[in-house]
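For this depiction, one protein chain was excluded, whereas all remaining protein chains were kept in their positions.
Up next is chain A:
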Amino acid sequence: MNSRKVEVLVGIFVAIAAAALIMLALKVADRGISGNGETYVLKAKFDNIGGLKVRSPIKVGGVVVGRVGSISLDEDDFSPVVTLVIGKEFDKFPATSSVSILTSGLLGEQYIGLQPGFMLEEDDVLKPGQFIEDTKSALVLEDLIGQFLFSRGND
């Protein structure tokens, strides 16, 4: 085995490993498409966020426009505050837009659905850092069953 052939084979080995890593990065972890890119931040205050997690998707009509950046608790009124990190290309949402926490499928993961409102004035859009006023909380199964039983009891 001469050293030239060894070097070529080791080079091919390293190239295969690099290709595998790039495949893992781009195709499996989907980095580079959603990871970098300009973003801006909106905030929303909910009563109950259910099973929402950091990096849960934010969808407009099913299209992912961003991800949940962080979740914290407001220290004054003890309600959860969710930071929405949204792609810079989607920066024309009207200020009357509403967000709600939805579930994909019956048992799927929870995501934030953003419902764009009406554009009342020309430049009345959501600005970076602004709070979205109109929010709907997550559906908690126990509350739902409780309401159902309560309404049955009234009949």
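FYI, contacts are C-beta pairs under 8 Å (C-beta built on N, C-alpha and C of every residue); 3 or more make two chains touch, one makes a residue touch a chain; residues count from 1.
Keep this in mind: contacts and distances are computed from a predicted model.
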Chain not displayed: protein name in its UniProt record ("Intermembrane phospholipid transport system permease protein MlaE", "Malonate decarboxylase acyl carrier protein", "Xanthine dehydrogenase family protein molybdopterin-binding subunit" or "ATP phosphoribosyltransferase"): "Intermembrane phospholipid transport system permease protein MlaE"
Residue numbers in chain A that touch the chain omitted from display: 1, 3, 6-7, 9-10, 12-14, 16-17, 20-21, 23-25, 27-31, 35, 55, 57, 107
